[in-house]
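Starting off with a structure, shown below.
Only one protein chain is missing; all other protein chains are in place.
Note that the chains are named A, B and C in the order they appear, and that numbering of residues resets to 1 at the start of each chain.
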Amino acid sequence: MPSLLLGASIFVLLTVALGLFAILRRSADVDRLMAVQLLGTGGVAILLLLAVASETPPIVDVAVMLALFAAFAAVAFVRDASGASSEAKGE
Amino acid sequence: MSIASVFDVALVALILAIGASTILVRKAFAAVVMFVVYGLLLSIAWVRLHAVDVALTEAAIGGGMTGLLLLGAVARSRSVNVGGPWIGRPARLATCALCALVVAGLAIAMLHPPEVIPTLAPTVMESLPQSGLGNPVAGVLFVFRALDTLLEKVVLLLALLGVWSLAPDRAWGGMPGLHVYARSDPTLIFLAQLLPPVGIVFGIYMCWVGAKDPGGAFQGGTVLAAMWLLVIVAGLQKAPAIGRLWLRGLLVAGPVLFLAIGLAGWVFADAFLAYPAGYAKPLIVAVEAALTLSIAVALGMLAAGPPERAQQQ
Amino acid sequence: MNAATLFGLCGAALVGIGLYGLITNPEPLRKILAFNLLGGGVFLLFGVIARRAAVAGLGGDPVPQAMVITAIVVAFAATAMAIALVQRLGDETGRASISSDSSGTGDGEEKS
């Protein structure tokens, strides 16, 4: 079972890599925001698979951390990509 | 080739590709997005290197917090005349050669490890039970190299002082110029109300679990700082003016407690930063709790930047 | 080649990539970014050293790991400081550049 889960994590890693390529070759800022969201979700999936495959429960904590900070970074990105920040306009 | 090494090769290739495009991409905004992706990928690499403590720190600081910091700077520099001349092709080729040399040197060092690999791990494991801790990394941070950790807190405070002292005179003691959403967005407010409770629980859990399992004051403090910034960015709460007494009190509370316990060590345990036998674990947990709060405030204020608006009273 | 060596080579390459960006890119912000990338590579080298020194029951030597945690936090503090400096420079001189041929940067450089 561990090798099967590892295989699944490789598959997810490859699809995430492909997805990142798809997102990052576009030029719009808004498209790039999706990269963080995609890696947040994909990274969580990879880490959960690794945690169970290697029987190391603390890796689940890393997955939570990744989820929290991917969301956090995405909020900051949207703020600046949409140009809606009050300071940037005020000055 | 085993299945685990396939994973590692794919991960390394992805990290290098993202790293290279961080440097080569034209727009600064795109580079910052790449950098956050790079930080999140590195934390997976740390998991593969069996360093879960470091993975937690990298995901939090390398990914999220540094990203926020750089983004604020990018957004602001749009109005400024950015950039100078890129260096010419010959110089760039020379740089390329130099970097290749550095890489080759490091790679040779990596490919030829010493015959007997120096390690302090057995020493750590031998002495760890005395401290009552279960996490060797926490043991190193708070027992064996406690002076480093104490000085690191001082470095954080010094950096914050440095950032604050870059404020224009009229803004001294005022509010940091953290960019916030101009219009209140109901979706964002929902997120800013939903995520912080989860994050605060997780941050406290990180600090608590750090004595036994991967985690600790740094990771917990960073989560708390991020949640605080999220609430501020969403416009639910204003960033505190840096002149506030409670803010400054929180900033120094952790280091002062650490220092006090360290000095008490001279009296009760014969050495600076030594813990009296049997009391090590409760003292360390107390220091970690205070440090978590101080780190949270320090990191949050560092990310918020120097004060820009004078305090309104 | 084992996993540790692979990540070691990755760290070495990242140091090279970061160094290249640090030297060639004229924008201060991009230099800071490149420096952080370089730092990530150095930390990875530390992680490989820690991983190789693993003993029974431990995934790696905790001493270098603890040092890397300290280093990541200090790197963040240094980045915050650097960004504040660059912004002040931009506010004072109207241009976020540190090239020497620009005119009117005397005031800003004094402050940085």
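Heads up, the rule we're going with is that contacts are C-beta pairs under 8 Å (C-beta built on N, C-alpha and C of every residue); 3 or more make two chains touch, one makes a residue touch a chain.
Simple rule for what comes next: contacts and distances are computed from a predicted model.
**Q** Could you tell me which of "Na(+) H(+) antiporter subunit G", "cytochrome-c oxidase", "Branched-chain amino acid ABC transporter permease" or "NADH-quinone oxidoreductase subunit M" is the UniProt name of the chain missing from the displayed complex?
**A** For the chain not displayed, UniProt's protein name is "Na(+) H(+) antiporter subunit G".
**Q** Omitted chain: which shown chains does it touch?
**A** A, B
**Q** Please give every residue of chain A in contact with the chain that is not shown.
**A** Chain A touches the missing chain through residues 1, 4-5, 8, 11-12, 15-16, 18-19, 22-23, 26-28, 30-31, 33-34, 37-38, 40-42, 44-45, 48-49, 52, 57, 60, 63-64, 67-68, 70-71, 74-75, 78, 81-84.
**Q** Pick out the residues on chain B that sit against the missing chain.
**A** On the side of chain B, residues 185, 187-188, 190-191, 194-195, 198 touch the unshown chain.
Operating definition for what follows: only the chains that are shown with their structure count from here on.
**Q** Cα centroid separation between chain B and chain C, in whole Å?
**A** Here the centre of chain C sits 13 Å away from the centre of chain B.
**Q** How many angstrom lie between the CA centroids of chain A and chain C, rounded to a whole number?
**A** The answer is 22 Å.
**Q** I need the residues of chain A touching at least two other chains; which ones are they?
**A** In chain A, nothing touches at least two other chains.
**Q** Inside the complex, what are the residues of chain A that reach chain B?
**A** Touch residues, chain A against chain B: 3, 6-7, 9-10, 13-14, 17, 20, 24, 29, 32-33, 35-36, 39-40, 43, 46-47, 50, 56, 58-59, 61-62, 64-66, 68-73, 75-77, 79-81, 84-89, 91.
**Q** Chain A touches which residues of chain B in the complex?
**A** Per the touch definition, chain B meets chain A at residues 3-4, 6-7, 10-11, 13-14, 17-18, 21, 27, 29-30, 33-34, 36-37, 40-41, 43-44, 47-48, 52, 55-56, 59-60, 63-65, 67-68, 71-72, 74-76, 78-79, 177, 179-183, 188, 191, 195, 198-199, 202, 206, 209, 213-215, 219, 223, 226, 229-230, 233-234, 308.
**Q** Where on chain C does chain B make contact in their complex?
**A** 3-21, 23-27, 29-30, 32-34, 36-37, 40, 43-45, 47-48, 50-55, 57-63, 65-70, 72-74, 76-81, 83-88, 90-91, 94-99, 101-102
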